[in-house]
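First the structure, which I've put down as structure tokens, then a few questions once you've had a look.
Yeah, one chain of the complex is gone here, protein chain that is, but the others are all in their spots.
Now for chain A:
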Amino acid sequence: MSQNPASSATGLSRRSFMTGTVSAAAAAPLLTSAAKAEVPAATHSKLREAVAVSLRINKRPYELSLDTRTSLLDALRDHAGLTGTKKGCDHGQCGACTVLVDGKRVLSCLSFAVMNQGKEVTTVEGLASSEGKLHPMQQAFIDHDAFQCGYCTPGQIMSAIGCVNEGHAHSEDDIREYMSGNICRCAAYPNIVAAIVQARDQARGA
């Protein structure tokens, strides 16, 4: 029911990592291969040490000092001050934390911040133009009342942009299927589909 097409880069569960049930030896290669960061063969105590992480978010550089266990989501919210991206489950099951990494949708709760060095991260704060003109997807969400409480909305919008870019918005059925990793508990689904159709058609016409 809640399958998630916007899966994490590695499929690694941050939680099982954090609780130490994954051995350090098994964890280290995943970290180094994914991030190419200079993280030494990790011991449990080493994992707690802060490391310098360089991120590019919304085309701006950020130099952060982070616990290596910090998710991209928590880095955005608690360290970069970008709280537009939301935490809904921290388990990759709801889609509220969806951001674009190098243009592809990623669940930021399932991605360590250190794995994203050198990549371009786009959040909901990075969509409108510097003059404040909304991205067509943002405007379409307003036009079609594609939200109620608004909490899942940043994730829905980022996922919707990803969905169109991936070429998965050909039909309403396609959109429903490829947007099913983003749960809207207020259940604005028909309006979300209508909004994506509008923004898709606008992008095609442009």
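Criterion: contacts are C-beta pairs under 8 Å (C-beta built on N, C-alpha and C of every residue); 3 or more make two chains touch, one makes a residue touch a chain; residues count from 1.
In the analysis below, contacts and distances are computed from a predicted model.
Colleague: Not counting the visible chains, the remaining one has a UniProt entry; which protein name from "Xanthine dehydrogenase family protein molybdopterin-binding subunit", "Nitric oxide reductase NorE protein", "Cytochrome c oxidase subunit 1" or "Sugar ABC transporter permease" does it give?
Modeller: Per the UniProt record, that chain is "Xanthine dehydrogenase family protein molybdopterin-binding subunit".
Colleague: So one chain is hidden, and I want to know which residue out of A:V53, A:V121, A:A169 or A:C184 touches that hidden chain in the complete assembly.
Modeller: Going through A:V53, A:V121, A:A169 or A:C184 one by one, A:C184 is the residue touching the chain not shown.
Colleague: Taking the full complex into account, what residues of chain A touch the chain not shown?
Modeller: Listed in rising order, the touching residues are 1-2, 18-19, 45, 48, 67, 69-70, 74, 77-78, 81-91, 93-94, 96, 123-125, 127-128, 134, 138-139, 141-154, 157, 175-177, 179-194.
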